[in-house]
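Missing here is one protein chain; the remaining ones are kept as they sit in the complex.
Chain naming follows the written order as A and B, and within any one chain the residues start at number 1.
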Amino acid sequence: MTDTSQQGPAQPHEEAALALAARGLNKSFSGVHVLHDVDFSLRPGTIHTVVGENGAGKSTLIKSLTGVYQTETGCIELAGSEVRFNHPSQAQDAGISTVYQEVNLVPLLSVARNIFLGREPRGRLGLIDVRALNRKAAEVVQDLGIDVDVTAELGALGLGVQQMIALARAVTTEARVVIMDEPTSSLERREVEVLFSVARRLRDQGVGIVFISHRLDELWELCDEVTILRDGRVVHTGPMHELDRRSLISAMLGRDITEHGVTSFTDTDVSETTAEVVLEAKDLSAPGRLQSVDVSVRAGEIVGLAGLLGSGRSETVKAIYGGLDTSSGQITVKGGPVRRGSVPAALRAGIALLSEDRKAEGIVPELSVRDNIILGILPRVSNAGVLSNRRIDELVDRWIHRLGIKVSSSRQLISELSGGNQQKVLIARWLCTEPSVFLLDEPTRGIDVGAKQEVQALIDELAEKGMAVVLISSETEELVAGSDSILVLRDGEVSEILTDDQVDNSRLLSALVDGGQR
Amino acid sequence: MKASPTTASVPVKRSMSVRAWIANYGVYVALALLVVINAIITPHFLTVANLRLQLIQTAPVLIVALGMAMVIGTKGIDLSVGSVMALSAAIMPLYIGYGTVPAILVGIAAGGLSGLMIGALVSYFGIQPIVATLAVLIGGRGLANVIGGEIKNLSDPGLAVLGSGSLLGIPYSVLSAVILVLVAAFLMRRTTFGVMVEAIGGNKKAAELAGIRIKSVLVSVYVLSGLLAAFAGVLVAARSSASDPRTLGLLMELSAIAAVVIGGTSLAGGKVRILGTVGGALLMQLIVSTLVSHNIPDSVSQMVQAIVIVVAVALQVGRRKA
Partner (left out) sequence: MSTTSTTEAGLADAGRRTRVEKLARLTQRNGALVILLCLIVVSAFAFPTFASAGNLSQIALQAAFLAPLALGLTFVIFTGGIDLSVGSVFALGGVLAAWASQYGFLAALLVPLIVCTFIGLVQGAIVAFTSIPSFIVTLAGLLFARGLLLALTEEGSETYKVPADSAFLELSRGSFLGLGFPVWIVIVLFAIGVLVLHRTSYGSTLLAIGGQPDAARLMGLPVLRSTLIVFAVSGTMAGLAGALTASYTASGVTTLGVGLELTAIAAVVLGGTLLTGGAGTVVGSLVGVVLLQVVANLINRMGLTNSNWQAVVNGAVLLVVAVAQVLLSRVQAQERQRRRGGEADAPKPT
């Protein structure tokens, strides 16, 4: 629903000082280079979006601009003068306000209290002058076009309004730069519209806004300018309306083949149609997240799940594994039904899931590599509860060898390993459970090139030996190379299915780009 | 190459920083130092009689601390242990007529029941461990006093043996402590239970996704803590041949938590150090007895204990952040 009449001035202002400018930003973490010579310019009175997939460096860029991180090189200018922020509060005091995805306000307090949290107008005895507080809050809120009772408790209001109040709070600091980091993720359509109208008002008042959202439709609706990041580099910057959906996504997701080489997936030409169906998931639904998703995988087949951020890929595999509350669905493995919503049941049935976020859901940091590997098969390596060291050592050594996990010993703490090796440990954990279905959510994310290729080759090998694999990857090239067929998800529903020779890069990109409006 | 700052990390050399070393082994060093110092400045320190005494006095705290360590390993806490001690000591005299062993068993069972209730509240109702065990702390001691009333003399010969007797020169209380330490160490190091406890404390979500039954492990850990606390109560009562529910086990939870924390087990859950807990209990005991044998008043002793606790945790917390 792009209403171009709502967009701001098509022409940027004449050379007024940039609201915020950054030049030559470089940032690394533990030797991993995350931002490469990034330039960024925010004009006052514009809404500028920064786009990029996971790992492209969006978050790092924003954090570098707001004082959470300090970059190794480069300079940042605010309204023409150079600044250096060592702490987010400094950025705030200087006039950069950030609205986060999570509403970081106090639900118990009133709207007015929240808006002026920490900066309330004082009256006699230094106590908060409630009348002045409410009056000023009402002014702010009215100014932004939000119609809400400022004395109402924040927690009683809808999430959309709460997000708006967070925005209002950012505004009362008289910020000239407002950064909105995924503010619409939990909002319904109506609420999004209101948020937009507030943002436009701010823009019209001359505030420079940085807007980040993974919902691409919103970008054309709201933003004036766009900067696209890929692998830590700026690949494009310019007016929003000059870009169409296809070119935006290509720029976001495309890869320079000459630079990175092909994946380690081999071109299999297996005629899968004769193999038995191992996993059959029908009508998986979870209110607000999944809508009647069907997934079917044969032995030896790799089914890819494609989609942009928020399309429901992780939710789908979690639902199959029993880690997500579902309202409906039937799951069968090799013909036998699997109880929904129970991880032990899924494990018993032979399903394994490699989670997307290994830090939050995968590794147990204080435990050794050894303990992490056997975590899923404790009953199998013990007699009456007593661990059988012999069996464990044999199993663990075998997998360490097989997967090429670089450890000084199996007793080394997993937290000391590199990302790639940690991922291999987790893969070993799941392979120990001897699954017939392996669900892999971004298995090669955040690991070095060498490990990446090893993992890809491993997945290939597993499929060759008859395992049914579901693969999620944000790297389209990897997904295309690895999958025998691809399910394209959009807003929790299957929007398209690509099979056989439909599985190629340009076809996938089209599917991601088109496929119906919301 | 796509890299995500939150997950990529370079392989770290195995050499530990000084701070980490202190956190892991500091308690033993401190212990050794204290022994040496005492050997020099305290008369009769290295006598069998004295060492025996030190061990006897450490035993109850240590036993309770074992259970506390396991609970803390799951990121929980058990404030009820002192009251459970009093409860078991109060129940025992009622059944002493059936014989020594039955009475002891009933006392211990009371602790197990308390732990069962707490475990159920924590895992099935999602009540915070501090609140659930706080309720038992308050109510349990009251109950113990209601049952016990006043000081009861326990003149049971069987109990007397348990309290003051020895086997091959080793007091039974110390012997039971040693056995329980070995059992606890075995549980934590060599059984699936130990792995599960540490996994739940280390990363509950990951443990859940690995198919571990969180609820039953949590219940077990509180039951164990209750059983151990009850047994410690029995020992204390047996040694003094009396059961005073008003004071038995008072503030025991603090001593136990101190021993666990000083021994290197973090309140944030994860790694459980049984040996460290032993060290922590011995260290606290030695500190107190050193001060006592040099006629340093109780007041100073308590203040010293407080400082030791803070310093010990400060060292560990630093390590965690690094």
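Keep in mind that, in the parts below, a residue touches a chain if its C-beta (ideal position, glycine included) is under 8 Å from a C-beta of that chain, and two chains touch if they have at least 3 such contacts.
Quick caveat: nothing in here was measured; it's all calculated off a predicted structure.
For the options B:V35, B:L53, B:L105 or B:I130, the residue in contact with the chain missing from this view is B:I130. Although one chain is not drawn, the whole complex shows that of A:A17, A:L109 or A:A457 it is A:L109 that touches it. Contact with the undisplayed chain is limited, among A:S28, A:S197 or A:S247, to A:S197.
The missing chain, though absent from the display, is touched by one residue of A:A17, A:A79 or A:L117; that residue is A:L117.
Residues of chain A that touch the chain left out of the display are 5-6, 52-60, 88-89, 92-93, 98, 100-102, 104-109, 113-114, 117-120, 126-128, 130, 145-149, 152-153, 156-161, 164, 181-182, 185-188, 190-191, 193-194, 196-197, 201, 214, 286-289, 309-310, 312, 314-315, 356-357, 492. If you put the missing chain back, the residues of chain B touching it would be 4, 77, 79, 121, 125-128, 130-132, 134-146, 250-251, 254, 257-258, 261, 267, 297-307, 309-310, 313-314, 317, 320-321.
In the analysis below, only the chains that are shown with their structure count from here on.
The touching residues of chain B, when paired with chain A in their complex, are 1-12, 14, 190-193, 195-196, 198-199, 201-203, 205-213, 270-271. By the touch criterion given at the top, residues 29-34, 54-56, 60, 231, 260, 321, 323, 343-344, 347, 353, 355, 358-367, 371, 374-376, 378-379, 382, 385-387, 389, 406, 408, 412, 416-419, 421-422, 429, 445-449, 475 of chain A touch chain B in their complex.
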